[in-house]
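And now, chain A:
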Amino acid sequence: MRALIFPVCWLLLMSPAAWGTVFPDEPRARTPLVISAALDLSVVSPLLEAFQAAHPRIDVDFREDTTLAVNDSVSNGPPAPDVVISSAMPLQMARVNDGWARRLDSPQARAWPDWAKWRNEVFGFTFEPIVMVYRLDLARHMLPPQTHADLQQLLTSHAELLDRRVTTYSPQVSAIGYTLSQQDARYSTRFWELVDAMGQLNAGLERDTQTMLEGINEGRYWLGYNLIGSYAMAYAQHHPDIIVQVPMDYSLVMMRMVFVHRDAEHPEAAETFVNFLLGPEGQHVLAGQTPLFSPLTDMAGPWTARRLREQVGEHLYPIPLDASLLAFVDPARREAFMRQWRETFGSVEDSPSASP
Partner candidate 1 sequence: MRLLLVEDDELISRSLGQALTRLGNSVEVFASCRDARAALQGAPFDLVVLDLGLPDGDGLSLLEEIRRRGDSTPVLILTARDGLDDRVRGLDLGADDYLAKPFQLAELEARVRALLRRSQQRTDNCLSLGPLRFDPATGTSWLDDAPLDLPHRERLLLESLLLHAGNIAPREILENRLFGFGEVGTNALEVYVSRLRKRLKQSGLHIRTFRGLGYRLEEDDS
Partner candidate 2 sequence: MITVTRSIKWRMAMWLLISVLGLGALLMLEAWQSSRQAAERAFDAQLAAAALTVSEAVQWRDGVPEVIIPPAALQILATSSEERVFYAVLDADGRQLSSNWPLWPVPDALQTSLGQAPDSAPLVVDQPTLHGSLRLYGREVSSAGWVDQQPVQVWVGHTLSGREQLTWALFRQAVSRFLIMVVLAGLLMALTIRYVLAPLRRLRHQLRMRDAEDMGPLEAHVPREIRELAETLDHLFARQRQGREDLLRFTADASHQLKTPLAGLQTTTELALRSDDPDHWREALGAVHDSAARTSRLASQLLSLARLRHIQGDVTQTSLELTGLVREVALDWAGREQARHHDLGLEPLPPAPVMVTAQDWALRELLGNLIDNALHYTPAGSRISLMVNREGKDVCLAVLDDGPGVASEALERLCRPFERAGRQDTEGSGLGLAIVETIAQRLGGRVRVTNLQPHGLQVALWLPEVRLSGAGLPEKRGLPGDSSARTEV
């Protein structure tokens, strides 16, 4: 069993109140920058502060929202947001494929690794492993799972003990959850056995990682599957009862995708921001002060893909940032997938379906 404990003190964690009306106007002519993001402000604020310090003439208007709302904001304009950030990779990809993004031709964009960008229009700028999370209590009753197979085994062999004590994303409600399930299903057909097992013990389906973490912390859940590692690891640092397990067989890695909107009202500021994000300064902040992990291999800091690999091994599988993501937003495919999911899970979800 391997627990990840990060030694770095997390100064800014859990202080979202600091970001109200973010930066007051100054007398000089200032450029506003509207960022529509599905990304916790609390997590990303060091990055924004660093950007603000580097570019004091730009006023950042950071609009945190759900992935679906962010996706809608792309086409709801005008005014369009300048920068769009989301963890819902298929949705971002679909938007880019439809030509909503502006191509970046900066040194930073060119230097960005090929596997983490598409057409130089959209960039995956984080490297967040998908993890299992369990309470320390679990270890008293059973051997905590290290692989997907372990988990499936555990769920079937301790079905009664774990009844209603397991939680995961609702693929119906959460775009991330849907994507993760799709990707899991691509890697192994035994995923469906896992779904079946979770359905058997009435696993709780939540809409975000934060809720799942809180449920585990409160003891409602003992075990969480497919949580976003960045949040979980940060959470675990202050909650010693909570153990974060990166699956040892394969671990999906999610990337936040950012692009500059085609119709951005402040394209220069937007490009400045994305270049900052992809450049060494932004990535350095990312690697040092946020749990989002820098995908760059040459970045130093506690939160880097390299560091993660050193700790959990080579079995990190980033969700490929390419046209295949588009398949996940296909309504027919979604419908078929959700049908299978529901049939396998065995219970009708509480909340009505929302399209991602």
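Keep in mind how these were chosen: all candidates are chains of the complex that A comes from, given by their letters.
In this text, a contact is a pair of C-beta atoms (placed from the backbone, for glycine too) under 8 Å apart; a residue touches a chain by one contact, two chains touch by 3 or more; residues count from 1.
Being a predicted model, the structure only gives us computed values, none of them experimental.
One candidate from 1 or 2 touches chain A in this complex, that being 2. Only residues 94, 97-99, 118-119, 186, 320, 322-333, 336-337 of chain A touch candidate 2 when the two sit together in their complex.
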